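This is the structure I want to talk about, given as structure tokens.
Note that one protein chain of the assembly has been removed; the remaining protein chains are unaltered in position.
The first chain written gets the first letter, and so on, giving A and B; residue counts start at 1 in each chain.
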Amino acid sequence: MQWWTLFQKELIENVRNVKWIWVPLIMILIAIMDPLTNYYLPQIIEAVGGMPEGAEVQLPEYQPDDVVMMSLGQFSTIGVLTIALISMGTIAGERNSGVSELILVKPVSYMNYITAKWASLALLVLTAFALGMAASWYYINILYGDLSFGALLQVLFFYGLWLTLVISLSIFYNTLFKTPGIVAFLTLATIILMGLITTIFSHVLEWSPNYMSDYIQQMLITGSVPGELIGTAGVTIILVILLVFGSASIFKNKELAG
Amino acid sequence: MVLLNVENLSKKYDRKPVIDQVSFQFDSGKCVALIGPNGAGKTTTLRILSGLLKPTSGSITFTGIKQHDDIRKMIGYLPQHPVFYKWMTGWEFLIYTGRLAHLSKKEATKRAEKLLERVRLTEAANRRIGKYSGGMKQRLGIAQAMIHHPTLLVLDEPVASLDPIGRREVLSLMEELKTDMTILFSTHILSDADEISDELLLLHDGRIVESGSMDELRSQYQTAKMELGFDGNLDDYQKKVVAMPAVTTCYIDRNLLHVTVTDIGAARLQILTAASTEQWPLTSFAINRASLEDMFMKAVNS
């Protein structure tokens, strides 16, 4: 009951501050940017004056799964940046402004407060991501060739887990710090650091969430879900749960004023 | 019946106490003022009571609440500078806080309607809070604090940031409220406390330096002072007055004799007797009761 009240408030807030309009739109743009520019690259080069004499560009013929990976590539940079920016103030901002002083003196369960924030963000981001990938799928099918709907769903599920991890990290830092800028910075820094650690210790960290894209690509090429992808998905889900519960317990023991 | 009992409450930051061994208690139905200068620890005390801060040591006992039960259910809290969601309307905010406090949709609606009327915001109910004035926000703040029928209303400097009109609005609202609920409010403005509270707690440097009802404190700190006005030279009379047994000091300032006495009754009798038998050219005779400011200064200095 109380959870639903908190969740509804988050939804209404994101409708009124028009996040429910622009976040899906930006995710669609992110998703279709590369498929379009790569397809029209020859014309674009010509339009800006063509190649110098003698230089010949050999453009590769992209397959549908290459193009999916292009879209995911953009999500892993601009997409993650966008998520960090839209989520950086969800709790930190409320504590910073002081609204939380009015809310948290009511008998509000900290677990409800955190999970409602988390769920509303996840709903927004994952819906936007799904719309983006649907747009990308639309272009792939008219410009590059067939990609099955089932494959799209698999991509949505597995890459959605990775984005959920990003959201959970942001929520976690939101409970630790009151300055939204610091929250965004630490979220991004953690993801970059995780990437570095994964590269350095690649032989032991086979199921690191940072491999999600690589295994998705494998899945698209082979047409079957590789075991590593299941493992990575499992690790990601566990991390998400740990982060959300960790956030709630940090919040519970934190002084919420001053 | 004792509603709240606070014992040896301390809060330290980096070993520096903000409040130090604070103890007090009060009965239900009272309006209690926590008075002290800025930085005395008023906000810290109230935040601990409302559960926003955790005390370093000490205990808070609330009558009618079981151990480990959520104290927040019993308390309605208004911070010093309440901040709302600007994008919500006053109505939406009240429903939201009511629902958070486990009221049903129906209850919350009924309660919000009633409270909006009580704090005179019915007309502004569907306007966005971002457009509210300071006084309106403060009144909405009081309404949200009362939404879940709290046993104790805790208000932190409820009128400090308001203009004279807003102050008047909020003070008269508190005057109304105190007839049917227990209120604990902090202020650094002594006249506000004087106006509406039944009991005072004087906080200074994180310690309770004095407490009691207004009348008790008045009689305790009664520094009896008299002011006498004369037609003519004051010096002769000063000598006579200072020689009286009930008088401690007597000095001249701005054409008045200022007399401090040990016992008002005795001093009055001695002075008036002398004045009538010796036919003093008295033009004025006044007894000053201690002001709250005097009382506060005395309590702090002792």
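One rule holds for everything that comes next: a residue touches a chain if its C-beta (ideal position, glycine included) is under 8 Å from a C-beta of that chain, and two chains touch if they have at least 3 such contacts.
Keep in mind that, in the parts below, contacts and distances are computed from a predicted model.
Selecting from "Phospholipase_D-nuclease N-terminal", "Threonine/serine exporter family protein", "Chemotaxis phosphatase CheX" or "NADH-quinone oxidoreductase subunit C", the unshown chain of this assembly corresponds to "Phospholipase_D-nuclease N-terminal" (UniProt protein name). Within the complete assembly, A:Val99 is the residue of A:Val68, A:Val99, A:Leu169 or A:Ala248 that touches the hidden chain. For the chain missing from the display, the contacting residue among A:Leu29, A:Leu176 or A:Met194 is A:Leu29, taking the whole complex into account. Considering the full assembly, B:Val83 is the residue among B:Val83, B:Ala125 or B:Val300 that touches the omitted chain.
Listed here are the chain A residues that touch the chain not shown: 17-19, 21-22, 25-26, 28-29, 32, 36, 40, 42-44, 46-47, 61, 82, 85-86, 89, 93, 97, 99, 135, 138-139, 142-143, 145.
The criterion applied here is as follows: only the chains that are shown with their structure count from here on.
In this assembly, the C-alpha centroid of chain A lies 52 Å from the C-alpha centroid of chain B. Every residue of chain A that touches chain B in the complex is listed here, in rising order: 1-2, 5-6, 9, 13, 16-17, 97-99, 101-108, 255-258. By the touch rule above, chain B contacts chain A in their complex via residues 44, 47, 50-54, 70, 72-73, 75, 77, 79, 81-85, 87, 96-97, 99-102, 141, 144, 148.
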